[in-house]
Structures are given as structure tokens and as C-alpha cells.
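The other protein chains are all here in position, but one chain of the complex has been omitted.
Right, chain A next:
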Amino acid sequence: MNAAPFFLGYAAAVGGLAPRLVLRSSWPQRSPLLAVAVWFALAASFSLCVALAALHLATPGAHLHGVLYSCRVAVGLEAPSTDGLLPALGGAVALVVVVGHLTAFALHAGRAYAARARHRDVLDKVGRASACSRATVLEHAEPAAYCLPGRAPRIVVSSGAVGLLSAEELSAVVEHERAHIHGRHHLVLAAAAAFARVFPRLPLARHLQEQVPLLLEMAADDRVLRRCSRGALAAAMFTLASGEAPRGALAAGGQTALVRLKRVLAPAHDAHPVVRWAAGTGALATFVLPLLLTCHAGLG
């Protein structure tokens, strides 16, 4: 029996239906980091299914000794058991999925690294250390704040922002950027971009690339709230979001600010442990199930 149709159907479910399920639930906003993990578990599951489907499609009726075999074929340690063009094609597709992800990630991360290095080189000459020396202050009237993550990170606030924010609000902003830097959120974003690059137009990829940045902002907000008051964070958010908008960047998704602000102002507990457990287990299961199926197909 050929298991390829199973895997393709499974991939379709994970790539099309699962995102709707996650989007419709409320727990992701309450446990944003768990939600990020779930999105990536779905992405990994989808990639795995596509690769497995390609392998099974290429070797109909052959003995597929489970994951081990698939992996060995994928990395080229073992030639597919039937000769001909089809198996080679299947192996190639599986290989493309794996290599594609790695390449897209490396390209994205590399480009971002270079952009940050260029930016930092200028910043270090132009910026001044802030009074608390945790941030670099840029002489600019428009209120704004951002960070350069990665090695030799920088937190940047404009002098306009320093002038408008109170000390507590400013420390909330700095704390938020520190959360991004410490959490290495730029690598997570690069991974999301890589998946979207390999599977463009896939609903899962589209939603993942939309949701993960927002969830990471929420996670950073949560870290701020450990040290700063809700009022300070909300006020800082409002001041910087409503600041004199530069031409061209006007329509840049302010909805996320509204969602975040409402969330910061309305204290909600973490998602119930049972809900978190179910979400985590569900995501893990979507990933493990195809692996088990592979074993079954191999035995059958």
C-alpha cells in the first residue's frame, strides 16, 4: 500500500485547516510563546509530510523501513530501493524541502545580519549614550524606538521619544527591546520568513508569518509587565504609535498596536494549564503522527 495520499491529505489538513483552528482560539494571546511553538510545530509537521509524501510517491510498494530509511534516503546515505527516474525525483523533492529551509533561513539571517552591521556602524558614530546608558539616543524629533538584535545589540530611542516619555515609560520601552534581544526573536522571525519563502501561498505559511511577529511582541510585552506597570507600557505604546507618522510608513499595520494595547490593559491570566497542555500535545501529535504512519506503512 502506498502511503503517499495519506501524507498529502495530512499535509493539506495541517497546511489549510489547522491554522484556522489556532486563529479561532483565544489561548494564543494568553500564552504567546506556546503559540509560537505550536505554529512552528505545524510548520515542521507540514514540511515533514511533504517530504515523506514525495518519498512514498517515488517508491511505490517498496519496503520503507520507517523514518530511518526516509532520513537515510533524504541525506543520500542510502539509494532508494527501486531504480529509475521516479525514486530519484522523490528523493530530490525531499532533499529540496530540507535544503530549501536551511538555505532560506541562512539567506534571510545573513541579509539581516549585514543590514544590522551597516546600521550599527553609522549608529555608533551618530548616537549618544542615554543617561541610564542602556540605550543609544538618536537626535531626531519624531518619537520612535527600535533595537538591533544579535551580537553587539543596540537599543535605540529618538530624542523625540525621550522628550515625550516619562522615566517609567522609557524604561518600559527599553525593557521591551531587551526582551526581543534576550529572546533572540530575530532568529525566530528569520525561521518564519524561511518557511514562508519555501511554501509561498500556503495558508499556514501566510498565517505563521503574520502571527509570529505579533506573538513575539506580546511575549516581549509580558516580560515588561514583570517590572513595569501596565499603565506605563500602555502610555508608551500609545505615544510612540500615534507619533508623527513618516510618509510611506503610514499604513504599517497599526492594528497590532491596538491588539497589544487592549491585551496590556485588560489583565488576563495565562491560559488554563489544561488548555496549554492540550495545545502543546496536539501540536506535538501533528508532528509525531506522520512519523508513526511512516513506520506503519513500512511494515505493511
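Note that in this section a contact is a pair of C-beta atoms (placed from the backbone, for glycine too) under 8 Å apart; a residue touches a chain by one contact, two chains touch by 3 or more; residues count from 1.
FYI, contacts and distances are computed from a predicted model.
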{"item": "Which of \"Serine hydrolase\", \"CopY family transcriptional regulator\", \"Thiolase domain-containing protein\" or \"Phosphate transport system permease protein\" matches, in UniProt, the chain that is not displayed", "value": "\"CopY family transcriptional regulator\""}
{"item": "Residue of A:L240, A:A279 or A:L293 in touch with the missing chain, whole complex considered", "value": "A:L240"}
{"item": "Contact partner of the left-out chain, one of A:L189, A:L215 or A:C228", "value": "A:L189"}
{"item": "Options A:H119, A:R206 or A:R276, residue touching the unrepresented chain", "value": "A:H119"}
{"item": "Those residues of chain A which, in the complete complex, touch the missing chain", "value": "108-109, 111-112, 115-116, 119, 121-127, 138-140, 142, 144-149, 156, 158, 173, 176-177, 180, 185-186, 189-190, 193, 213, 231, 234-243, 245-246, 248-258, 260-262, 265-266"}
